[in-house]
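In what follows, a single structure is set out as structure tokens and then discussed.
A single protein chain has been omitted from the complex, and every remaining protein chain is retained in its original position.
For reference, chains read A and B in written order, and residue numbers begin at 1 within each chain.
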Amino acid sequence: MNQVGRDIPRLEVRAKVTGRADYTHNLRLPGMLYGKVFRATVPHGRIRCIETGAARAVPGVQCVVTGEDIRKLIAEPYYGPAFHDQPILALDKVRHVGEPVAVVLASDPHVAEHAAQLIDAEYQELPAVYDEVAAMQPDIVVHDMLKPAGTFADLKHLKGRTGTNIALDFHLRRGDVDAALARAERVIEHTFKTQQCLHLAFEPFVAVADPGDGVLTIHTSNQTPSFVRTEIARLFGWPENRVRVKVPYLGGGFGAKVYVKLEALVSALALLVRRPVKIALTMEEQFYMITKHPTTFRIKSGVGKDGRVVARACEVYWNGGAYADIGPRVTQKSGFTAPGPYDIENINIDSYALYTNRTPAGALRGFGIPQLVWAYESHTDLIARELGIDPIDFRRKNILHQNRPQASGTPMTDAAIAKVLDAIAARLAWNKKLDRGSGTVRRGRGVAIGFKASISPTTSVAIVNVAADGSTTLYTSTVDMGQGSDTAFAQIAAEVLDFKAEDIRIVHPDTDVTPYDMGTLGSRSLFHMGNAVRLAAEDARAKLQALAAQAGLPEGTNYPPAEVFKKRFGMQAGNVIGAASFVPTYKSPDAQTGLSDNVTPFWMVGGAGAEVEVDTETGDVRVLRLVNAVDCGKPINPGVARTQLSGAAIMQLGFTLSEAMQLDAGQVTNASLADYKIPGIRDVPPMENELVEAEQHTGPFGAKGLGESGTFGVSPAIANAIHDAVGVRIMELPITAEVVFRALRAQQGRPLEDA
Amino acid sequence: MIPFEMVEPKSLKEALALLDPQESTVRAVAGGTALMLMMKAGVFTPTRLVCLHGIESEYARITVSAGELRIGAMATLSELERDANVAARLPVLKRAMRTLSNVRVRNVARVGGALAHGDPHLDLPPVLAALGARVSISGAGGDRELPLEQLYSGYYETVLAKDELITAVKIPAQAARKAAYMKVTARSADDWPALGVAVSFAFADGAIRDPIVVVSAATEKVTRMAAAEKVLHGAAPDDATLARAGDAAAAAAAILTDAHGSAAYKRELLRVYLRRAVREALGDGARPVRQ
Partner (left out) sequence: MMRTINFTLNGQPVSTAIEPHRNLVELLQRFDLFGARESCGQGLCGCCTVLVDDMAVSGCLYFAVWVDGKSVTTVEHLDAEGSLSVVQQAFIDCGAFQCGFCTPGFVLMTHQLLKAYPNPSDDDIRHYLSGNLCRCAAYPEIIEAVKLAARR
């Protein structure tokens, strides 16, 4: 039976349509207290005092906890995946509006909420910095000293550095950019910007800690249970086996729920009060947790007479907000793809992770890639226009082909870039003329392609347990947050063991039970854990064969496992455990040049094509057609893969046209779904989604992940289409109707003037 | 939210008596959809809510007499949406209901609440104002009636006293008057409008007569555009007239900058959408954007 490549519904469909699926959101434990966070109201300030008396006096309040209370429990209560820079509750200073300063605990969440409103804090306000380029200057410093976590070797040199907001600077030098630019026929330079936006999973951040008796159990809506266990154990100075992290289904993640978010806070609170503690954020509070990096990207290209790009210099500034989170990884791991999927001899990349006084930024469906593609594909389109070359032809001329080295020096193996571009061009019927509209309604079209490296080096471990009746259970710490990993792993294990995928049961992450996984992020699960599952299933298969041999069954016959067990043990007894780790090889970039010939185990490729209609009287942009194509190797479940692609593209459509966190003196002024507009059902354009025919030879049955790939090309494809339609170029996201209108008026030489 | 008292009077009179002319923490609640948002946001903390669900059922009726449509303040927006008289007499209102908030809110929110809330982004006030609606108000001190647009005194502010309630809204017979409402969203389709433009007018011998032009959302309150009405009255709806009317409205309207867009941009939208509203009312295919 062919299990891989089958379009089976997700395993958990019934639980989800009946409302019975298990989310941390639902969890209540006996004796549980609810915590409500009191948050900073200033963007940058020294804490003078926190007045909690009125809150403590509210009937029903158990206690009010501040950073100093936490410090009595944990001497160094700072956490973070790259830097240990984030206090569990603010200590000494606050660095962004919305930073947690105190928590009220009560058994009634309404009481906790009311009491939290009665807390008052006084600050000595400090000047604040919000812009990533401004933060390059040390005039206003967000952190007095850099505190790298030590888990990343390449951050060690930053330890103890003072007087800077640069959490990481990554540099790549390939060839001789200056010489090549000097020789180039033309040199073209642009600066692009992206806005701060955010994930807004519909199950807002939620975690419950149960102090237990010697073993702390954390139930959490989190994408990285293994990391949470390690980090919480480190904070308390405990061995890992005293921390248990359990994760059911997630009501969305999108990169928000990675590393420690609420877990350190609920754990500390639960240990302080010796009762279970739950904190569930509201939608509004999500605006103060983690966001997507705003960026400024200066890109300069030298082009030869033949239309080949001969040199490219990229300066990328990542606005990481008040705490580094995983920003330094974004800066480096995505940074080296900044020149785009093009074969360019001479490349400079300078990529900077910056602290500012905004809500922290981390990973959001693409780990920085959509910001980069926005810039390099807008830039690419502008170059093609300037040279008078068709934008598809221009890309074809410069594209990276199979096994050619990418900027980092790592070959582009199994990266179907050209195929993705061809698929988009074909679906848009690029060689046919477009009806360009007339009067005040103009049409245009555009394309964009992008790529991404997988995060490396990382480890995934899987266990396959075949019971004596042949029924099989799979243990992994991969979190199914809607991407369908449970289903894909069942299909992979079933393929190896010759079972039916639907019959395999998946045990959800429980670090007491499920083995280590680096995290469900960066589209890595299908490749990394998928390979681990495949190896674990092969291990189980080999053990079943050995068992059959022990039972005296002739070799080469395919006995059902139940018969093998019965024959071997004389009854329905025993089990077979297959286990495997998967750790791809990796070579870290050279400290001087930033180069490495093995920087990623695989490449993701995605692109988009858009046809748009612009109302020139209002600037309103209507997407008439959105074509999305990705290389995901050979899909394990093509149906689920297509919905992933479609969902990613629509999400990126929101980041392109409407979503933006608005700040006024550091205050978020639109922290709600009423004022921060995500795409609704009436915003979805006609779409076509294509998985191009490809194979990832090192992936499980030729597959690799695609959760992010659908986001890559959407924004620049639309900007390119708008340019094609009405001749204006938008350099900054989001592209609202007003932005387009203003550009149109500027183009007409009568800029819209604000009174 | 903190505990409060919820009382459920059985009559309008009883309800009025339970309100407090001085106390702003005592309020009536009809559908509660807007009030709960304010309570959740902490901008309103009641000590007592006077629930109007139990008052006489006549206040929820939609009736027609002598050509006038009377909508009881306790009618839900869904009832308004589904009402046969509304569909037959006021197609513009029926159409506006389709994109007004969402089905669940329409099922619960009441007409009176939607008018009394005073949020300039709501759709019902501009549409009703353009139809020449008047609101009936009852209070401890007696009853009164106002043209709908005169209900509003500012941003989320009305002329209602703390112990007054809207009991009905009355819409005069429209005869052959034409009407349209343009809800202009600037971000996503389900967004609150950046601008609302409602128009109604008689049309005879190729000329517009007795126009009513109402602007909402972009201004701090629902506002009639007298200058634009003056331009339109007696004129043929040609491009030049509509452009002059748009200019007049843009010059007169006190437009605000907010998250939906700058004042300068919304002023431009007003010029465009006033023209489109008139054309839509005349039935010649203005391009509906994200409707």
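Just so it is clear, contacts are C-beta pairs under 8 Å (C-beta built on N, C-alpha and C of every residue); 3 or more make two chains touch, one makes a residue touch a chain.
Every value quoted in this text rests on a predicted model; they were computed, and no experiment measured them.
Visitor: Of the residues listed, A:V4, A:I290, A:V309 or A:M481, which one is in contact with the missing chain?
Guide: A:M481
Visitor: Tell me which of A:M651, A:A694 or A:I735 is the one touching the absent chain.
Guide: A:M651
Visitor: Looking at B:D83, B:D123 or B:D190, which residue reaches the missing chain?
Guide: The missing chain is touched by B:D190.
Visitor: Out of A:A338, A:A548 or A:V640, which touches the unshown chain?
Guide: With A:A338, A:A548 or A:V640 as choices, the missing chain is touched by A:V640.
Visitor: Footprint of the hidden chain on subunit B, which residues?
Guide: Interface with the chain not displayed, on the subunit B side: 1-6, 32-33, 36-37, 40, 49, 51, 53, 78, 98-99, 101-105, 107-108, 189-190.
Visitor: What residue numbers in subunit A mark contact with the hidden partner chain?
Guide: With respect to the unshown chain, the touching residues of subunit A are 9-10, 12-21, 23, 25-26, 28, 110, 199-204, 249-254, 282-284, 481-484, 639-640, 643-644, 646-651, 672-674, 678-682, 684, 687.
Here is the rule we use: only the chains that are shown with their structure count from here on.
Visitor: Suppose each chain is reduced to the average of its Cα coordinates; what separation in Å results between subunit A and subunit B?
Guide: One centre to the other, that is 43 Å.
Visitor: In the complex of these two chains, what residues of subunit A are touching subunit B?
Guide: On the subunit A side, the touching residues are 110, 113-114, 117, 441, 615, 617-618, 620, 622, 654, 657-658, 662, 669-670, 674-675, 677-680, 682-683, 736-738, 741-742, 752-755.
Visitor: Which subunit B residues qualify as touching subunit A in the complex?
Guide: Touching subunit A: residues 1-2, 42, 184, 186-192, 257, 259, 261-265, 268-269, 272, 287, 289-290 of subunit B.
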